[in-house]
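The structure's right below; bear with me while I get my questions together.
For this depiction, one protein chain was excluded, whereas all remaining protein chains were kept in their positions.
Chain nomenclature is as follows: A and B, assigned in order of appearance, with residue numbering initiated at 1 for each chain independently.
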Amino acid sequence: MQTLDLESSRDTAFMDAVAEESGQDLKSCYQCGNCTAGCVYTHDYDLPVHQVMRLVQTGQKDQVLACRSIWLCATCQACTTRCPNNIEVATVMDVLRHMARRGGFAPEKLVKTFADGFLASVARHGRVFEAGLAMAFALRSGKPMQDAALGPAMLSRGKLSFAPHEPSSRAKTEVAGIFQRFHAGRPAAPQAATTDGGATEDKP
Amino acid sequence: MRIGVMVCHCGNNIAATVDVEAVAAAAREFPDVVFATDHMYACSDPGQKNIEQVIRDLKLDGVVVASCSPRMHEVTFRRAVERAGLNRYMFEMANIREHVAWVSLDRKRNTEKATDLVRMAVEKLRYDRPLTAKSFDVQKRVLIVGGGVAGIQAALDCADGGLDVVLVERRQSIGGVMSKLDKTFPTVDCSVCVLGPKMVDAGQNPRITLHALSEVEEVSGYVGNFEVKIRKKSPFVDWNKCTGCGACEEKCPSRKVPDPHNERISFTTAINIPFPQAIPKRASINPDHCLRFTKGKCGVCQKICPADAIDYDMQDEVVTEKVGAIIAATGIDLFDHTKCGEYGGGRYPDVITSLQYERMLSASGPTAGHIKRPSDGREPKTVAFISCVGSRDRSLGRPYCSGFCCMYTAKQAILTRDHIPDSRAYVFYMDIRANGKGYEEFVRRAQEEYGVEYVRGRVAQVIPVSGADGGQLLVRGADTLLGRQVELRADLVVLAVGVEAARGAPALAEKLRISYDAYGFFLESHPKLRPVETNTVGVFLAGACQGAKDIPASVAQASAAAGKVLALLSKDKLESDPQIALVQTIRCIGCGKCERTCPFGAIRMRELRDGSKRAEVVETVCQGCGICSVTCPVRAIQLQHFTDSQLLAEVNALCRTWVETTGS
Partner (left out) sequence: MSALGYYPGCSQSGTAAEYDISTRACCKALGVTLTDVPDWTCCGSTPAHTVDHHLAAALSARNLRQAEAAGLSRVATPCPSCLAALKTADHHLADAPFRAEVERLLGGPAPGPVKSVSTLQVLFEEIGPEAVKNAVKRPLVGLRVAPYYGCLLSRPPGLMAFDDPENPVSMDALLTACGAEVVDFAHKTECCGAAFGMPRLDVMTRLSARILQAALDAGADCIAVACPLCQMNLDLRQGQVDAVTGRASRMPVPYFTQLMALALGLPEAEICLDKLVLPLGPALATAAARAREAAAAKAAKEAAKNAAKAAAKAAAKPTAPAKAEKEASCA
């Protein structure tokens, strides 16, 4: 484990960006650990949430943006609710995930795939086409049979439609427009550097 | 008039951002100014000697010093001026430090403003008149509000010093929080054994008049001559007859009254003596729980009292005490842990507060010193202590550190291991604050000698779960040093609750006319240099009512307050401040508006021989606020040293410059 030079390792631009985008001042975090204590996803994190905050406090950009924890945060708000210094911890985790995306990090590939698929469905249909999303994800996840048993259960109860429930075409156009302007207004993200052992890209 | 001006550099404090030489040079041109200079440190010994020298040599009539805030050194310079033979009120200060040098870095504008302030001060001085203080008699008696360890110590010290003491305590007995403790850190002394003798002394001392079950209702008057109305609440028992035998307690059928002395973890009777060492050791009836008062039944205590002391018709009594000084020693209350929903919000019986645990540890407590789970009475094997409940927490509006919880938690953990040798004690902490004598060593002892496990991390939640022998509490915490989420199945959870100002403290502060902060703690005059005085002359502070502190600090502060009181009342007479209102009787039309607006009741309407009324100021009561002079429609009442003419002269001086400079 390498010694950390406190001055040279500190990426202040990164710290400022986190503060600005999240609206949270991490100087008021006194590392009490309350967030970690109540975070039910800690079991699956590589870094407990208080350590993610500590890494931001010390400006360790690369280590933070490469971690898995920020992709496995459900923003369930347990941490935000209990932080004694009124820090919106979940918001900071969200912002770090934004930065990770923009930086091309996606160690939890399937989480990204799911989110992308969800939004693609919305962009296309104006509302989420649940069956379409499920099928597309099943194909891309490399685990197509994981939820196979759920299909019949949903169908027999009329909970799954093979046609999307769409709004008016005008509404669809408006939603599609939001996504177009979103993608256009931002620089394209570099290709995702997958670092996990999960489902891989399409292989020949 | 011959005026001298001294402009102070105050080292770099003023000189860094104000051209003091230029200010002095400008001052030389002001009307009546015959001398103006600058000095490095006007308040220093050579500085003051310089002022005295110049007054004598140049036969000055008045002096202006442009330096810091009058709150810092007005008294200093007035004395210097007086030593040189002038009346001390022929002196004015221009604050060019807090109001100029420390406000802006713009040297040019600062110099201009400083010059303006000196000009205004000179104008005011030209209208100053010599004033003489009057002296008045003082009462050599002191009122102490609050009978906890601080109040008791202050009472004993004042009595030893020869003063009569009136000690007012709102509970049935004196002793305060310390009387509820089992042991004290870091010596693990028995608390009530140490406090008890002091309590007895306070109760028996011929100079101390104890009013228990009483509260201060009204305060009027001024330093040396306060008049205080005290409401002695009725205990429905004649304390002159009651011997404290306790027969009434044994027979009282109302046995489900949550016991305040035991922090409501046990019950007591409607008529009771609060605890064995209570002073006064007298019974009182709680009318909210007494069957006689609520349902008109019973009356057993009256029948069996051997001293015939019970009196259901007894009324509150209001007594008036005249005192020369007041010490506020009202202590603290604890943070209400039911606000913490994540720890059960008061719904889980085995999640208790530190003071409730203390009562359990105490041999004279509800469990005779045996640690028992409130839910099933079992002895706990694993006890978890959670620090900082209601302290260091912005989300609860309690950002401050309560100062002694780390210490009492270590103590309670040690006592737990003492009482139950095969138990395990865990302390969940953020930081350890152990800064007194022997304190750090004590905390180390807890960990090294007693094997108390300290886990660094706050607890997010406590959830009841089923366990092998009955329910347990799952404590969900974190060990930030390990970087892991941690869990503990505990049999008992003790919350280290923080302090708050005593309930009703702000209301008392209003009566005493002293300031208090956002949390209700009384404000001292100066955080560093005047910790036991308030901004109201004659009212002093002792103990935790001024801010969270432990027993040694409270006792020390109590003796300090007593020292101040003894010094104040060591003189037979006190001087009154002559900067008060004065009525020009010939201008007064007797409308009475000033009498009605005076917040201190310092104005009386006096009848002249022809039957007409004229206003008159009671010099010793007037605080010099000036509200009357603003109210008076004919400007008959004026504040000495701050007359309308003086204030207008200052305004004119300022505006004239502006007119001249801007040409408009």
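The rule is short, and it goes like this: contacts are C-beta pairs under 8 Å (C-beta built on N, C-alpha and C of every residue); 3 or more make two chains touch, one makes a residue touch a chain.
Worth saying up front: this structure is predicted, and the values here are computed from it rather than measured.
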Note = Contacts of the unshown chain among the visible ones are A, B
Message = Out of B:G345, B:G397 or B:G451, which residue would touch the omitted chain in the full complex?
response = B:G345
Request  = Determine and list the chain A residues touching the chain excluded from the picture.
outcome  = 21, 40-41, 43-44, 72, 74-78, 80-81, 88, 90, 94-95, 97-98, 101, 108, 110-111, 113-116, 118-119, 122, 126-128, 130-131, 134, 137, 141, 146-147, 149-150, 153-154, 157-161, 165, 167-168, 170-172, 174-175, 177-179, 181-182, 185
Absent chain, residues of chain B that touch it = 341-342, 345, 347, 461, 463-466
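The criterion applied here is as follows: only the chains that are shown with their structure count from here on.
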Ask   = Which whole number of Å gives the spacing of the CA centres of chain A and chain B?
value = 52
Inquiry  = Using the touch definition from the top, list the residues of chain A that touch chain B in their complex.
reply    = 28, 30-39, 42-43, 48, 50-51, 78, 82-86
Ask   = For chain B, which residues count as touching chain A in their complex?
value = 342, 388, 392-396, 430, 456-461, 476-480, 483-486
